[in-house]
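Structure in structure tokens, see below.
The complex appears here without one of its protein chains, the remainder shown in place.
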């Protein structure tokens, strides 16, 4: 997953981009980068790690200009090197072009192969580079026309912010897989993956970009275009389940409220006698509050999160049991001794972390541990930008709920049903979400995806 | 405030000390240090910042040996330089001696002046150095005898862990101001400020050190001594209110449960009609849960904390309102619009942060904001190791509750009463706490303190 | 200027490459990089600054494999950023391809414009990237065929070392502008800009690569090909004058001996009565020894060089006279007081440094300062890889020798004549050098160069 930001026509654009990225840090912690434009030049700084560590005042002062785009990145494969940092900047016949991308292009490999067959060279392993090749190769003149020409060739998810010497352009794919919002600050404009980035820099939330919308910012202000070929909406339901910040407005709704609703529905569907409801922090908190409200069982912060987790952690050779979980959370033992605990988490991926947490809760003295998951079983990989393991590694694709329950060592395990997932849908019928991770129904690129899954 | 750790007779002692410090990171983020003993040599590494950043695998490999002591430090004054790092190591007539100290010596300035008058030299500005001068100057032979000889001259709070070429010695002052616990891991022993450090390294919690106890670890195992001159217990109540981790056992009780009790009592004493109870994260969470339980009003995580806060933060020149608070927390606006909010925080120091948070909650749309503090007004500085501002800067020493309410901009403000603070006391009568920060009754060194306060 | 190294079929190839680059550090101090191939993967590490600072043991251990290429770079323009680091690695239809380049392609801009017109994108501002585009676009199958197909399109100077997953290929341009040598170490092969790199890693010097030669190293060993279209030899005379190390064999001759000969000829052509001969260290030393031998005047190390010069130097605001020179050299005053000094330097570029040194020598007490330059006046910019200023900035293109003498403040100034420059030539008639920097006769790309000079 990634987070992107764009700042147009604001003094200290780099500093605002940096703050915006900081607010989007949960969307990617591997690399961070900012590009600014100033007097016909682009200025770049990229680094590995947290935004707050990469950018010092000194670095920001070397990124002059009133326009900036930025990117934070979480990479799935071992391919997390500095070459794959974004924003990604190239030189082509029309000058400089820099881009930050959130999403994943399903047909990138095929497009790339075609380019290479014609002698093109690639510097990174990112699908984003294919987009730039397409743009550079387009016969159209203006960049907006090139975008209209080129983007329909892409299958998959993309929110893009481009920066040239004089313009900033934001694009959201026609399905609207990933969130992208528009904000306003004084005479300037802000583009961000989530509204929480607008909050920190005191920009006003204007609206979400429309699926298939191209928004151009230049000296004349803002103008909007629509890509040809409207497609069915396919907002990523997993942004609600796990990815987005609870204080963000995503797809026009507040994430915290949606998650609390997941918890309430979960309590309705899968009640159980117990002494307390405990979230796996921090992502399980709103659902646990909802579960507690609906069930009447007391909510307790029974697992305490350590806030000082660094990038790497040195483990002693004399292995400590479930070390990886232990450096992040620790149980409040006195609270749990002899008690029946309902643990709330947002999802189970491989099952190994859940297994460790349940063991930890039992070691703390809990008499019963009932796992409740605030989404349906995650049985299918995402091909639209979320870094999920292969289908084989997804425990829900390999085991029944009963078998998963045994594997993780819970006394009971229940998932939210597909119907209850859309508890909020009734309010706005006709809207549609991508829930391929739960259903295997991929709204786009099915051919490529089926091939990829079989591997 | 500081956190200390001691590891005796354990392979990879430095790595265990590092993990212990990591679990105690909330007690100090300015500097971190570890000293190990190995084959008659002490090995040291100190640094500025977070433990996870200071210690790499490479650094730990240069700290050999089975015994280690460690320290994390939060400094109050501008005096946060590397010279003041601990553990602090000296050479004296008996060889090497290293020490890590949590607490504050009230009569250090006078003792230091006496030493300087006799020609002694000091390298740091820390009170801890005075203890080492006293120990070196003692006419007794063995270090334990020197400790018995010297420590009664000290007024104030001290938990100490010493390391020599062959021994580790832990000491807690006769009042027992600060927590210090003993753990066991295989054939080795652990000393730590809080039990959460034992949890991470899988040591068993044995017991708290007694006030005035000296525990010696050497080749023969562990032996315990008692300082002459028992004093009245004076456990720091603020460890319960704010400082310790909720998952720790401090002064024989679980901190989370104590804090929830504060919240329940607060609800009983200061009920108010409202739509929800929202904690100031993270310290206000347990009390808010308690308040919610007692009042029946729903608990909501209405303020979201950003987990990626780095050491320094670059603020744009075009100032962002209440920036300092904003980089740490952000409100869930949709939750708050038109709602009456009860905000729960553990204490108010200067009042400026509360003012910013309340403004932020109002800006998010709250119709009413009622502040509830889970401790009495903090009207007096601490002289026993917690870094509080001067009396003048403590808003509760300058203003009435009504005036504070106005200053912070709340619709109502209530503090927990002194009686309710000790809701848990009935269970173990006769025990006594230091609550000088609320009452001005300093259990020791009153003369020095009165002088210091007047300045 | 740049230095390149290639290691084939040697254990610890990265470490050998690093040592080789260290021996070539004088050819470029801005950036350094190494790429290794191992099990079908390329591994890269680049950095800014000195080789000894960029590569730690830790870094080298992350560069596995028996084959490696490396590069050190000195950039002329302000364009010294990490993107322009070499070796430069791409992905194209045949897999990975990495290259290190020493030289300069005169017609790169035109080739680049053609590619961009057809939609290609560029990541760097280096001419080297054009070569890779040409190679990727070639219709030939094998890389060697592609090289034969593509290289004749290039005008200018290029020594190249390529690395793929399984092969290493070295190429020298048909003019043979820059030096490139072949060495042997056990079962492996070494390619290097100068023989001093072979010395440090204990490789045997085999021979120089021929102009227009392509040498391929693979599992079967070494094989050699020749580019079509032989051209007249055009070895860079400035390698002898200044660039190469005195302990290197360049163009089949020892640099130290050549330089001493320059000094001897200079003494013959331009004798003068004086008390001593003093070199501008270190490049002027061999010529000064030659001058001293021929003239019979004593050689003195009257200017002492400081060996600890770092990358950047902080100058006080209260400016120190000719600071830039002073941090590098300091006169032995007692030696110079009242004496007539012959100063020997290899060349004068802008004249400003000579002016400062002469002033320094006068301030030290010299009664006369006679400047002798061991090459003809440098009146023309280099377009084949040496970073010289524009023609306008070259003092010898703007002023007569007499005017230069006045400008630098010498009592007399003489340059080596064009004839004497080739004192060693008689031994091997028919050989030809590029001395465009002295004559303006550019052996290749004259059209492009004339255009560039006019700007």
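Here the chain labels run A, B and C in written order, and each chain numbers its own residues starting at 1.
We adopt the following convention: contacts are C-beta pairs under 8 Å (C-beta built on N, C-alpha and C of every residue); 3 or more make two chains touch, one makes a residue touch a chain.
Since we're looking at a predicted model, the values are computed, not measured.
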*Write out, one label after another, the shown chains that touch the chain missing from the document.*
B, C
*Full-complex contact with the absent chain, from C:116, C:129, C:173 or C:199*: C:199
*Check each of C:8, C:256, C:380 or C:433 against the chain that is not shown and name the one that touches it.*
C:256
*Just name the one of C:52, C:117 or C:230 that touches the chain not displayed here.*
C:52
_Under the stated touch rule, tell me which residues of chain C contact the chain that is not displayed._
11-12, 15-16, 18-19, 22-23, 25-26, 29, 50-53, 55-57, 60, 196, 199-202, 245-247, 249, 254, 256-257, 282, 285-286, 289, 292-293, 298-301, 304, 306-318, 320-321, 326-327, 330-335
*Touching the missing chain, which residues of chain B?*
44, 81, 83, 89-93, 113, 116-123, 125, 132-133, 136-138
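Methods note: only the chains that are shown with their structure count from here on.
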*In the absence of chain A, which chains stay connected to one another through touching?*
B | C
*With chain centres set to the mean of the C-alpha atoms, which chain is at the far end from chain C?*
B
*What whole-number Å value describes the gap between the mean CA coordinates of chain B and chain C?*
61
*When the centre of a chain is set as the mean of its C-alpha atoms, what distance in Å lies between chain A and chain C?*
49
*For chain A and chain B, what's the span in angstrom between their mean Cα positions?*
36
*Among the residues of chain A, pick out those that touch two or more other chains and give their numbers.*
none
